[in-house]
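Excluded from the complex is one protein chain; the other protein chains are retained at their positions.
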Amino acid sequence: MSSKLWGGRFTKTTDQLVEAFNASIQFDQRLYREDIRGSMAHARMLAKVGILTQEEAASIVEGLAAIRADIDAGEFEFSVALEDIHMNIEKRLTDRIGAAGAKLHTARSRNDQVSLDMHLYMRREVGEIAALLQELLQALVDVAEQNADVILPGYTHLQRAQPVTLAHHLLTYCQMLARDFRRLENVWVGADIMPLGAGALAGTTFPIDRQHVADELKFGAVYDNSMDAVSDRDYLLDFLSFASVLMMHLSRLSEEIILWSSAEFGFIELDDAYSTGSSMMPQKKNPDVAELVRGKTGRVYGHLMGLLTTAKGLPLTYNKDLQEDKEGVFDAIDTVKVSLSVYRGMLTTMRVRRDRMLQAASGDFANATDLADYLVKKGLPFRQAHEVVGKAVRHAIETKRLLAEIPLNEYRVLSPLFEEDLLNAITIDECVNARRSLGGTAPQEATRQIAVLRTLLAAQAEKIAVYAEKNQVLAE
Amino acid sequence: MSSKLWGGRFTKTTDQLVEAFNASIQFDQRLYREDIRGSMAHARMLAKVGILTQEEAASIVEGLAAIRADIDAGEFEFSVALEDIHMNIEKRLTDRIGAAGAKLHTARSRNDQVSLDMHLYMRREVGEIAALLQELLQALVDVAEQNADVILPGYTHLQRAQPVTLAHHLLTYCQMLARDFRRLENVWVGADIMPLGAGALAGTTFPIDRQHVADELKFGAVYDNSMDAVSDRDYLLDFLSFASVLMMHLSRLSEEIILWSSAEFGFIELDDAYSTGSSMMPQKKNPDVAELVRGKTGRVYGHLMGLLTTAKGLPLTYNKDLQEDKEGVFDAIDTVKVSLSVYRGMLTTMRVRRDRMLQAASGDFANATDLADYLVKKGLPFRQAHEVVGKAVRHAIETKRLLAEIPLNEYRVLSPLFEEDLLNAITIDECVNARRSLGGTAPQEATRQIAVLRTLLAAQAEKIAVYAEKNQVLAE
Amino acid sequence: MSSKLWGGRFTKTTDQLVEAFNASIQFDQRLYREDIRGSMAHARMLAKVGILTQEEAASIVEGLAAIRADIDAGEFEFSVALEDIHMNIEKRLTDRIGAAGAKLHTARSRNDQVSLDMHLYMRREVGEIAALLQELLQALVDVAEQNADVILPGYTHLQRAQPVTLAHHLLTYCQMLARDFRRLENVWVGADIMPLGAGALAGTTFPIDRQHVADELKFGAVYDNSMDAVSDRDYLLDFLSFASVLMMHLSRLSEEIILWSSAEFGFIELDDAYSTGSSMMPQKKNPDVAELVRGKTGRVYGHLMGLLTTAKGLPLTYNKDLQEDKEGVFDAIDTVKVSLSVYRGMLTTMRVRRDRMLQAASGDFANATDLADYLVKKGLPFRQAHEVVGKAVRHAIETKRLLAEIPLNEYRVLSPLFEEDLLNAITIDECVNARRSLGGTAPQEATRQIAVLRTLLAAQAEKIAVYAEKNQVLAE
Partner (left out) sequence: MSSKLWGGRFTKTTDQLVEAFNASIQFDQRLYREDIRGSMAHARMLAKVGILTQEEAASIVEGLAAIRADIDAGEFEFSVALEDIHMNIEKRLTDRIGAAGAKLHTARSRNDQVSLDMHLYMRREVGEIAALLQELLQALVDVAEQNADVILPGYTHLQRAQPVTLAHHLLTYCQMLARDFRRLENVWVGADIMPLGAGALAGTTFPIDRQHVADELKFGAVYDNSMDAVSDRDYLLDFLSFASVLMMHLSRLSEEIILWSSAEFGFIELDDAYSTGSSMMPQKKNPDVAELVRGKTGRVYGHLMGLLTTAKGLPLTYNKDLQEDKEGVFDAIDTVKVSLSVYRGMLTTMRVRRDRMLQAASGDFANATDLADYLVKKGLPFRQAHEVVGKAVRHAIETKRLLAEIPLNEYRVLSPLFEEDLLNAITIDECVNARRSLGGTAPQEATRQIAVLRTLLAAQAEKIAVYAEKNQVLAE
């Protein structure tokens, strides 16, 4: 009567538009490797506990491998009528191997099956993203190291505040990316839990061995509660939170890349290979990559908000609403991966215009704090020193000079504490080198930070190798 | 040197990954009809003002029509290297007709071109969505009318509050959809403004005639400021706000459909054609359509948040970030259209179980307010009447009876104002019929509302006809 | 037994923490004028239809006026135990005038009462915001007019693209604000509907006259469906959408103010009265106002997302969740009002550094499009002209010159079409003046736009007067 695998109790067929509306095969076909691999493990476990014969299990595994090869080769036609990746593959399997195929779905439901697929999938993607993230971090550390002696203005409120090294500035982003990596490790922990065996929601009456499946698929843990196993989407939200914060970080760096590429700043020049032109204005060279990454921050935030909204107020356990957990996550994954990739190339090929940076750092009042510190070291309370220097700045502006251009006698009108050693204390090099407090902008501090980060990079590499080794099961 | 149409000043080619990252052809090919139609109008205008010859314009229009036919027929291969729909079509045009094609981009930029495409596209989609929305509203009015005498509990806090008719209940959603339609009309107003002629941002030095283009494409207005024309995305945000509120409305109705389909409520049965089953549990019949619409609310909210985020803090005028304005809008359009379509079918085929509804409305204390009103009409201040009836309810609960089952003498213990006419005042029919205040649940009020809505439906139909007539230009 | 006005059926008192959790008096006391005014209208209507005597109504109105005076004077102590503004006032009224007070709640519920309060409140705030928005628009038009001949670079991708006038640039924001005003008018329409008489959800059994209440309170319409009247929050979402888009607009202008205030751009100087300093760095002068407005965009987006989330999936009619509709809206209102206010002062006091702007517009390749247009006018197809000029730009960069500094003979190597009139065509004045297309950057176009906007401002003033006249009822 019905072409549906669940159609027994129904007397009418599904409306065609509804069929297309409900179907997920358009996007969940992305999970075919995970679905097949999970079914292989399920079949072997069923044989192990005696629900299937070894022959049936072997036939199923072989059949699934053949289907995987077909899909790899682009020779599998997906059917919307079969709704999703699970039914598409099960149906094909049964067509191919007969009765044994019809036994595969014993002791499981699509609810725990899709959950397994997504966990396997997220593990794979976390592994790949971890590698890309580490590569970007490594590149950024390298660029920082190469620019250890480049001085530019440090900004607050986009006003020049105090001179800093470019290394110091870029290492700030390294710290952000290092935190992102830790966040990603937590996503892995949430993904690395095995849900199969939860059945539709309540477990199963068959004597299955969930740990066996988990071991074959190298999962670190097994869901302890079957209802949780089919309704938990926290690890996807954790991923979207990670992705949102990562994109926020990249949006900040993008803003700076864009500012620095402007004629007004002129601090860097992006490589032609990482810029584009205008269809109308022949002179244009645009920092499209940085703009697009900044712009894509919106879509990732949107996906986070979307899944949070979808999950709000849902009673236990599975509700069809949860089918909406995939497309946003897939798109966020793609966005993050491509953003990390292009960013690395853009950063490693950009040309730093150290002269323009130095000129900007020198041509203003970025050494005013040092002037105040000078007075404090001579004994003036800081709050009064601040007041004196504020007047000095006003005086300099009114007379169109920089602080270093004001003669000592004029300074001494403001305070008798000013002495001959004044000018040495406010040279730009001194401003940078004197900030030797832990984490300050003095070069030795950047060197120290870089060493710490290189140790971290090595630890990340080990973690990435563990992920890769576990994800290797997908190819088996 | 470069395959790019803007490559003159560049000495290196674009990195391949960057090329793919920057390209929009994967999704903006959806705009091909609009792009071609806009170019036809542009060419004719250029000829009218003497920038092109009539022959050149005719050749361009003919060439574009041929390309459109190719794309319609699926015989056009889009190139990522050519970035976007504009360059893909312009390049093909020049290949096909030669020099005249290379003149088409005179006095315009991709910035105003893509803006024109999106305006034309949104007009088309607003027209289609308006029709679908009106059809759903019409269906809902019909269903309400058919259930004018069906009584169910009205709820607050999901507690039974007062009996209402199903017509009255459904007409609430009609009011929401009516507001949605007005919101959509505002989207049209924002979309129906012609941006071409803004050039990259500052207008053009050519003596173009923007009104001529607007007239040919039947636009209601022309952007008054060229910088605004290329950076305005308000109409897309207005659309996403409309879509979010619409989905919110549908999510509320979905929640009720889901509740009513549960065994516990049992108020309706969805048609088999609008339900699906379970791969594991043979007895299941699930309200997937309603769940999925409720779930998709998340993605639409997400798209709104995404575009708001993307637009935040962008300096004038065009920034590459704005390329991110399309995919979310496209997806929201698709989501809204399919949701409206399946919803109509689901509602018109559902079976109302009036007995279950009536039983629920009768089997509780939904007539308690009427009991209080009874006392007020006998002269007791409302606040005291409320107190008395509260005690009556407590008494009824403790003695496991309904209000109508308590004998008069017990009522008179609570208040001497209770008399023989009491029971007539709190029958369920009286509860419904007595609420004759404007907009109340009495049947004649539903009839009045329905008449008002039918007038509105007719007005909407006229509006839809106007939209369709304007959108007809796309086929020319 | 219970201190609650609804406690009749309850046998235990409310947990204290729950009482505080449920209470809304902390924030809804903001609605006291609206609540009192609505109750006055309700009482008069009840008297008109005979439910109250004229004496009772007069006593109620007088009592309410006295309470209003107390609250105005800060002499009213709100009670959390009485939950909300409605109960606080009703209780005080009954304490003050006795039995008549206990009759006030006849034929209404808190559900329709709070809805009335919020509608009155939103009308008032829309009126005030409309005035502030119009004042900002007016100020911006004035500033634009004063800077009609100031030339700065127009940007795309934050790269200098083509010279524009500052007037033209600022008028872009005027267009945005003009759209915001229209959006606000739509919020008014949604707020200007009278909900009272809906009762808890189903209307009332009393012969009330809803139109009478609407007339007294000068509402433009009456809710046609009682269930809609108590559950509709669309007008609040419309307000939050308006506020989000407005803040997005201001965030864009803020970004420019911040950029322009930087040492690198140096296009403007904000007045001391609109800047702040640093506790540590004596030289700093920060554009805090612009930054804070840009930053506050986040909270307004958040409130929109918050209410959309809260409303998602709620069954009819009133649910306690809807109490969450207020704080976000209140905060968005406050944010919008103060942002509009400070912005006006900031803009009208800022100093434009026209020399820096002109220098930036001249010192680059912003006239490259004009060079291409020149060739097109000599007969070269645009696409080829673009290519030629691209090469000219590359040549200029390599030889460190501007386009106007390259001698004709070098140009003629690139194309024989270049002639003596070349230099005149690419002066910065010509670049600006030649863009005479409708909405282009030529001064006469700015003049035209300003005239259009002044007409609009006058129309807005009329609208604002209508709002103010209606809102006058609150003082009666």
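The first chain written gets the first letter, and so on, giving A, B and C; residue counts start at 1 in each chain.
Assume a contact is a pair of C-beta atoms (placed from the backbone, for glycine too) under 8 Å apart; a residue touches a chain by one contact, two chains touch by 3 or more.
This is a predicted model, so every value here is computed, not measured.
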Option from B:A372, B:I406 or B:V432 whose C-beta touches the chain left out: B:A372
Which residue of B:F27, B:F78 or B:F265 touches the chain not shown here: B:F265
Chain B, residues in touch with the chain not shown (by the definition above): 153, 156-162, 258-259, 261-265, 277-288, 291, 305, 308-309, 312-313, 360, 363-366, 368-369, 371-372, 386-387, 389-390, 392-393
Contact set of chain A toward the excluded chain (per top definition): 5-11, 90, 94, 99-107, 111, 154-158, 161-164, 168-169, 171-172, 174-176, 179, 183, 186, 190, 197-208, 210-211, 222-232, 234, 237-238, 241, 244-245, 248, 251-252, 254-256, 259, 294, 297, 301, 304-305, 308-309, 311-320, 369-370, 373, 376, 381-384, 386-391, 393-394, 397, 434-442, 445, 449, 452
Touching residues (missing chain, whole complex) on chain C: 4-15, 17-18, 20-22, 86-87, 105, 108-111, 199-200, 271-289, 291-292, 294-311, 319-324, 327-328, 338, 341-342, 345-346
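The rule we apply is simple: only the chains that are shown with their structure count from here on.
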Interface residue overlap between copies chain B and chain C, same or different (over half shared): same
Centre-of-Cα separation between chain B and chain A, whole angstrom: 33
Length of the line joining the C-alpha centres of chain B and chain C, rounded to whole Å: 23
Multi-partner residues of chain A (each touching 2 or more other chains): 277-288, 291, 305, 308-309
